[in-house]
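The following block contains the structure, expressed as structure tokens.
Note that one protein chain is taken out, while the other chains of the complex remain in position.
Showing subunit A:
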Amino acid sequence: MAAPVISTASVAASESAVHWDALAARARAVRRSKAVVLYAFLIAVSLPIVLPYFWLVTIAFSAKTGVAETAVLWRSMAVLVPTVIAFWLTAAVAQSRRHTWIGIAAVSAIGALAFAWLVGPDLHLGNFIFLWEPDFASVVRSRVGEIKGAVQFPNVWHAFGNSILIAGAQTAIVVTVASLAAYYLSRFQFPGRSSMLRSLLVLHAFPVLTLIVPMFLMLYWIGLLDTLFGVILVLVAFELPFAIFIMKGFFDAVPWDIEMSALTDGASRRQAFARVVLPQVRNGILAIAVFTFIRGWEEYIFVFTFLIRNSNWTMSLYMYWVRDDVMGVDYGVVSAVGVFYLVPSLILYMAAQRYLMQMSIGGVKG
């Protein structure tokens, strides 16, 4: 009597075991295919963003006598695109994390070798002539033929210095003013506080370009037209509202208890702010500093409108005139200036990425 009972039980058990395995396998397959599709989508979306930068860099290092070397460009593409697809396939096929890493390392090595073989021989630094040759314009012009109404170029390092000065001074002012203002808005009640907060947001909603004519007249009347200081003031005014709003979010997240504790410990309000509250919002300060610096670094419209003398040029104006002067003929030099202009932003972003990510955590609360 006992035997049949046991056999039915074991059959039922084995049936259900098979069933579970199939379910697990199906779930694995679904997860894997979802990941593969997701990566395909991400690659497809990011390619149009990445490709122009890739071309810019390739052209800057390969173009000769003013003409973009299309052959080099195609060859570099022939290396890049298969490499990206190989990365994707590796990730899709690999069975474990270790396999993935090995596959990626192998594909990178092959890609680098192919790049060195196909593109390497055509790379040179000739287009970066502006970095060491103050009168690079005549050299370039002699390559492409005589040009009328030529622009007088300042030393590129001078423009670089101006850009650093504008971005740096703007950052210093915005960080100082925004921290103080945001602290006050976060901690104190005063008449008009909420309407001030609202107007901070509204100020940011308008396109700044609409104000360019009145700003021009204002700067002209107070005598700050064609001065770096004038541009710095304008940029600070436009950057402040948002910076204050971001900083307020960070200050709101600092508990009152800590401040009260500092006061009972014998600190004055100013000491409590400097020694206890400020260190808590360090990430917020770094975030707005990086954003403000990069905004100042890439600024184009205001410097183009308010700065005239070539000794006041910033990197964006320098780049504009390089393009304008050679009438779009010497792609190599234009790309090289672009790469040079890009590098500081890139370094800054990479160094500060950690803090920028925290902005969403610090949060913007009303």
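A few comments on the model shown:
Note that in this section contacts are C-beta pairs under 8 Å (C-beta built on N, C-alpha and C of every residue); 3 or more make two chains touch, one makes a residue touch a chain; residues count from 1.
Methods note: contacts and distances are computed from a predicted model.
The subunit not displayed here is recorded in UniProt as "Inositol-phosphate transport system ATP-binding protein", chosen from "Inositol-phosphate transport system ATP-binding protein", "Methylmalonyl-CoA epimerase", "RNA polymerase sigma factor" or "Glycosyltransferase RgtA/B/C/D-like domain-containing protein".
Among the residues A:70, A:152, A:195 or A:268, only A:268 touches the chain that is left out of the figure. Among the residues A:100, A:155, A:227 or A:280, only A:280 touches the chain that is left out of the figure.
Across the entire complex, the residue among A:38, A:109, A:258 or A:343 in touch with the chain not shown is A:258.
Residues 255, 257-258, 260-268, 271, 276, 279-280, 282 are the ones on subunit A that touch the missing chain.
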